[in-house]
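A protein chain is absent from this complex, but the other protein chains hold their places.
Naming follows writing order (A, B and C), and every chain is counted from residue 1.
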Amino acid sequence: MDNDERHAGADWGEAMSTAEMTIGDGEPLPEDTLLAVRGLKKHFPIRGGLLRRVVGSVKAVDGIDFYIKAGETLGLVGESGCGKTTAGRTAVRLYEPTAGEVLFNDPQMGPVHIEHLTPRQLRQLWTNIQMIFQDPFSSLDPRMTVGRIVAEPFLVHKMLSGRALQDRIAELLTVVGLRPEHASRYPHAFSGGQRQRIGIARALAMNPKLVICDEPVSALDVSVQAQVLNLLEDLQKKFDLTYLFIAHDLSVVEHICDRVAVMYVGYLVEMAPTEELYHHPMMPYTEALLAAIPKPDPRRRSRPIRLPGEVPSPANPPSGCYFHPRCPYAQEICKQERPPLRKVAPEHWAACHFAETLKLQGVPRLSQLPVDVQAAPSAQPSTQAPSAP
Amino acid sequence: MASVPTASQALQSQATADYVVRVEDLRVEFRTSIGVTYALNGVSLEIPRGKTLGVVGESGCGKSVTGLAILQLVPPPGVVTSGTIGFRSRESRTPVNLLEYERMGPEMRHIRGKSISMIFQEPMTSLNPVYTVGNQISEAVLLHQTGEHKEAKERAIDILRKVGMPNPERIYSNYPHELSGGMRQRAMIAMALSCTPDLLIADEPTTALDVTTEANILDLMRELQQEIGMSIMFVTHNLGVVAQMCDEVAVMYLGRVVEQASVEEIFYDPKHPYTISLLKSIPRLGTNRKEHLEVIRGSVPDPYSRVTGCPFHPRCPSFMPGICDTTMPNVVYMPDSPQHFVRCHLYNDLANHQAVPSGVSNSIGGNGQ
Amino acid sequence: MASNAGVFADEAAAALEPTRDVGRLSQWTLMRRRFFENKLSVTGGIVLILFYLVALFAPFITPYSVNNLDSNSQYAAPTALHIINGHLAICGVKQTLNKSNFTWVYTTDCNNSYPLQFFAPGFSYKLLWVIPMNIHLFEVPKGQRFYLWGADVQGRDVFSRTIMGSRISLSIGLVGVAISVVLGSVLGTASGYFGGAVDNLIQRFIELLMSMPTLPLWAAFAAALPHDMSVTKRYFFITIILSILGWTGLGRQVRGKVMAYRTLDYTMAARLAGASSWRIILTHMLPNAFSHIIVVAALAVPATILGETSLSFLGLGMLPPAVSWGVLLRDAQQVSVVESHLWLMIPAVCVILAVTCFQLLADGFRDAVDPYS
Partner (left out) sequence: MGNYILRRLLYMVITLFFVSIIGFFIINIVPGSALDARINQLRQQGGEVSYQEIQSLKARYGLNDPIPVKYWKWVSGVVHGDFGESFTYQAPVSSLIGSRIGFSILLSSFALIFTWLVAIPVGVYSATHRYTIPDYAVTLLQFIGVAVPDFLLALILLVFASKVFHSDIGGLFSQQYQNAPWTWAKIQNLLGHLWIPVIVIAASATAWTTRVMRANLLDVLNQQYVQTARAKGLREVIVVWKHAVRNALHPLIMTLGTLLPSLISGEVIVSIVLNLPTTGPLYVSALINKDMYLAITFLMALSVLLVVGNLLADLLLAWVDPRIRYE
C-alpha cells in the first residue's frame, strides 16, 4: 500500500523538527524520537453544589514528560488509578488533553504537533498509531466476524476491497498465529489469548509505527501470557514497531521493555533504561514497588520495607511530593515542595529531592533461575523411560 | 460422624502426621442446559495443620471450586458427585467427613465461619454494601462466640485493630464503600479470623490489589497465622505469591491435582511437565533477558470437552504417543521425598520400584477415562 | 509482506485448536436459536401471528358488516352451533308471542336446521383494501341470523365487530411503537453518544415527560381532538398521542446502552481506525443496541394496546362508528348490562390474550438477547 497516498490532501501545517521540543528541565530530545510528550495534563471535572457547577477536578494526569525512541519499547508502570492508561490515551488524543504538547514524528509528514491537528488530520495520523487493549472481550465487537473486525481500517479509509482485502486479512491473521479461515468466525468462539491475537492483527492492519499496548497480557493466564509476549516481541522485530507498553506487572515490563517510566498519582516519578531502573532505582517509590513484587522463588523470602498507607486519590492529593506521607526517607522539604522530574544520570530522570544522596535498593541480578536446576523431564535417564502401563 | 474411608488408611503413613483437611477423590459437576462440565475430576489434597498450602493453576482448573466445595458452598448448578472431605478440628482431632453433613444443615453451619472460614478475590464485592463493616464482623462473632452485643462489638473492634486498621472504632461504623480495596480486604480478613478458625481458605485474596497493598496483606496473613496457629489454603495463580507464602503447593490442571510437594521442591525440583512449563513461562525479575519465554502450547481446553488419557497430553512437551493419550496416569510418590507426588506417566517406573499399593493411588485419583 | 506468512509457524500451531462450530454463527443466529428453545414464547408468537392474519383478512372472516343493525336481535345470545348430518349447522328460530306479557319469545327449532355455507357470497368488501370481493368464510342462508358471539344492544354481530375491531387495536400497538422506536433510538443515541449539553437537554425533557401522569395526559390530548374528525385522522392522532409519551423509556434504555458501548474498547479501536462518529453509531452501536431495542419495543406494544383500549373505553380514544376493542368495551360499561349479557366481554378476552402473548414474546426475546439476566 502506498503510504504517501494515505496522506494526500491532508494539510499538516508547518513541518517542524524534534529539536523544537525539550523535556524535563530543558533536556533536548534524542534524535530518533518518535513520540514526545511535554507537560501533558488530563483533568476530569468534579461537579457539585446546587447548580452542579465544576467544583474541582480529578487530576488523572497532571503534567508528565516522556519520549519514546523509534523502535524501542517504553514501559509505563504504576498502580491502579495512577493515570497510566489515561496518559497513554491522552498522548494520542483519544482523550482531549487539558494541556500539554505532544510531538509525533510521522514517517510521511515529519514531526507534527498532535494537539493542533484537526479531526480529519487526526484520523490520518491514527493510521500510524494503533492500540492493543487489556480486555480481550470488550475490545472486539461481538456482532462482527473476525475478518470484518480486522478489515475495519481498510473499509473506513476505503483503501482495499474485494480479493485484495481478503488476502490482506488472511495475511494479517497468519502473522498473529491464527488461520485465514478464522476470518469468518465470530469473536465469541475464541479463547482470551486468541482474541488478543485478533486485536493485535487489527492494530497491525495499517502498518503503524507506534503501538500503544494497554495492559495487553494482564487478563491472560500465565501460559497464554508468555505466548502473547513472545508474539509482541517477534512482531516488533519484524515490522520495526515502537511500543508504549502500559502495565502494572513489573516482571512483564522488565522482560519486554527497553526503558521504563514509573507513574504515581498522575505524575511521572522516574524514567530510565530498564536495567538501570530495576537495579539502581533513584526514587523511593520505585524501590518500594520493586521490593513489593512477590518473587517466584521460595529461597528469596524477604520482608523488606513496606509502604504504610495507600495510594492517595488524584482528586485530593497530599502536598509537596505526593509520595511523602508513605516515604521512609521523607524530609521536611518533601512536604513543602514538589520535586520536578530532572535528569540525574545519563538517560535517567527522577522526581526526588534526594535522588543522588539516597542509596536505594533495586532488584539483585539473577544468575540462576530456580527451575533451571531441574533438567527437562524429557531428558530423563533412559532407565527411567516410561513403560507402557 | 463419618470416618475417612479405609482405603486412605495406607496413605496415612505417607502423609503428614497432622492435617486439618484431607480431600479425597472429590468430584464436582456443573449441570447446565448446554451440557455438563466437570469442574473437579477427583481432587485429592491434604492441608497440613498450622501451615499454608498453595493451590495453583490456570483459570478453569478448579482451584476455586475446591475451596468452595470444602465449605459445601459450590453454587448451583454445581453438585459434588463423590469424594470425601475429612476435617479434624483443633479440639476433637477425630476426622469427620464434611460431605456427610447436609449443605445448609446446622452441623455444616457450625463449621462455617467458626472452624473454617473463607475470603474471596474481590474485596469490592465480598462485603455487603448496605451494612457497616462492624455489623458484618460482629454478626459472625454473635453467631459463634457470644450472645452479648456489647462484647461482640468489643471483639470486632479488637480484631479490626489486629488486622492493622488505623482507627478501628471509626472503621467499625464505616460502610464498605468508604474503604479502599486494601482496607476492605483487611476487613474481610478480620471477619474471617474473628472466630480463630482452624483453616482459612483464601481464594485469590490479593489478585485484585496493587503490588504494594498485596505485600502488606500477605505480611498480615503471615503474622496472623503465627498468632492463631491456623492453616491456610491459599488459592492463587500467581507463582510469586506462592513462593512467598506457602509451605506446601498443589498444582492443579483441569480439575485434578497433578503434583503436590513442598514449596522448595516445586520451585527447585518440579516433576510434572505442566509444573515445569508453568514455572518457565513466567518472566523472572532481575534477569532482563529479551529472549523468548518458554510457552505452553495452546490453551486450556474448553470445559465441555473431555480429553482422553492424561488431560495435559495435547499441550505436553514430553508427550508419549500411545501412553499419555490413552491412559490416565496414576499418582506416583517420589522415592526420596515421601510427600512429593506427581501424576504423570514419566514416573511410572518409580511407582513400580516403590510398589505403592495400587489401592492407594486408585483411591486418590481413580482411573480417569 | 505476503512472504512473511507462516514465519511464526510454531506460534501459529500453538494458537490453533479446534474452535467449536458455534464460532461460525452470528449473534443473531444464536439469539434465534435461544428464542426457539423457549416454547412458551414461540406459542405466544404463533398466536399473535394468527391474530394479525385474522386482522388482515377481517372482512373475509366476518359474516356481517360492522354496522349491520337488526332491531329484532337486541342482545341476542350467541347462536349455538350443531353438527347435523355431518355439517356444521345452526338451528332455526321460532318466534312466538307470550300472551301473558306480550313479549316475543324465541325458541330454537332444530328440526329446521340450516348448514353453514363456507366460501359463500355475502356483503361486498375489498380484500386487503384492494381486491373487491364478496366471498366470506362462512354465511348462513338469507333470513337466518347467526351470532357466533351474540349481538349487542343494536343487534350488531359481536363476532364481526370484534374481528374488525382487532384491526385498530392490534395495529395501533405496532404503529405507535414504531414511532416510539424511531424517536427513542434517535434521541437516545444522540443523548448517549454526544453527552454534555445535548444529553442534559434530552434527559431533562424525558424527565419532564415522565413527570406527567400518563393516562390523564393522554386523555387531555385526546379530548383536544375535535369530535367530527374522520376515523382515519383520529386513528392517526391517537397513535401519535400514545407514542409521544411512550418513547421515553426506550430513549433511556438506548442511551444507557450507547453510553456503555462508548466506553468499550472496540469503540476506541474504531476511532483509531479512523471511523467517524456516524460510522461508529451506525456500524457498532445501533447493531449492538438493536436487540435490546426490539425487546423494549415488544414490551411497549402491549402498553400501547392497553392505552388505546383504556382511552376508547373512556370515550376519549376512538369513537363510533370506528370499531376497536376499546370502543366495543364501552358497551360493557354498565354492570347491569354485562351481568345478563356476558358475551359483551369477549373483546376483553381478546385484549387480555393479545397482551399476554406479546408479553410472552417479549420475555422470550429478552432471554434470547441476554441469557444472563
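As a working rule, a contact is a pair of C-beta atoms (placed from the backbone, for glycine too) under 8 Å apart; a residue touches a chain by one contact, two chains touch by 3 or more.
As the structure is a computational prediction, the values presented were derived from the model and not from experiment.
*Asks:* In the full complex, which of B:21, B:56 or B:140 touches the chain missing from this view?
*Replies:* B:140
*Asks:* Using the document's definition of touch, tell me which of B:109, B:222 or B:306 contacts the absent chain.
*Replies:* Only one of B:109, B:222 or B:306 touches the chain omitted from view, namely B:109.
*Asks:* Hey, which of B:66, B:126 or B:185 is the one touching the hidden chain?
*Replies:* B:126
*Asks:* Pick from C:30, C:183, C:198 or C:217: which residue touches the chain that isn't shown?
*Replies:* Touching the chain that is not displayed is residue C:217.
*Asks:* On chain C, where is the contact patch with the chain that was removed from view?
*Replies:* The list for chain C reads 207-208, 210-217, 219-221, 223-226, 249, 302, 306, 309-310, 313-316, 329, 332-333, 335-336, 338-339, 342, 345, 348, 351-353, 355-356, 359-360, 373.
*Asks:* By the contact definition given up top, give the residues of chain B that touch the hidden chain.
*Replies:* Looking at chain B, the ones touching the missing chain are residues 68, 71, 73, 75, 104, 109-114, 117-118, 120, 122, 125-131, 139-140, 143-144, 175, 177, 188, 191.
Basically, only the chains that are shown with their structure count from here on.
*Asks:* In terms of CA centroid distance, which chain is the most far removed from chain B?
*Replies:* The most remote chain is C.
*Asks:* Give, as an integer number of Å, the spacing between the C-alpha centres of chain C and chain A.
*Replies:* 54
*Asks:* Among the residues of chain A, pick out those that touch two or more other chains and give their numbers.
*Replies:* Within chain A, the residues that touch at least two other chains are 191, 193-194, 227, 230.
*Asks:* Would you mind listing the residues of chain B that make contact with two or more other chains?
*Replies:* Residue numbers touching two or more other chains: 295, 299, 302.
*Asks:* Using the touch definition from the top, list the residues of chain B that touch chain A in their complex.
*Replies:* Against chain A, the touching part of chain B is residues 58-59, 180, 182-183, 210-216, 218-219, 237-246, 263-264, 267-273, 276-290, 292-296, 299-300, 302, 317-318, 320, 322-323, 327, 344-350.
*Asks:* Would you pull the chain A residues touching chain B in the complex into a rising list?
*Replies:* Contacts found on chain A: 79-80, 191-194, 221-227, 229-230, 233, 248, 250-252, 254-256, 274-275, 278, 288-301, 303, 306-307, 310-311, 363-366, 369-371, 373-374, 376-378, 380, 383-389.
*Asks:* For chain C, which residues are in contact with chain A within the complex?
*Replies:* 1-2, 4-8, 11-12, 14-17, 19-20, 22-28, 30, 264-266, 268-276, 279, 284, 287-288
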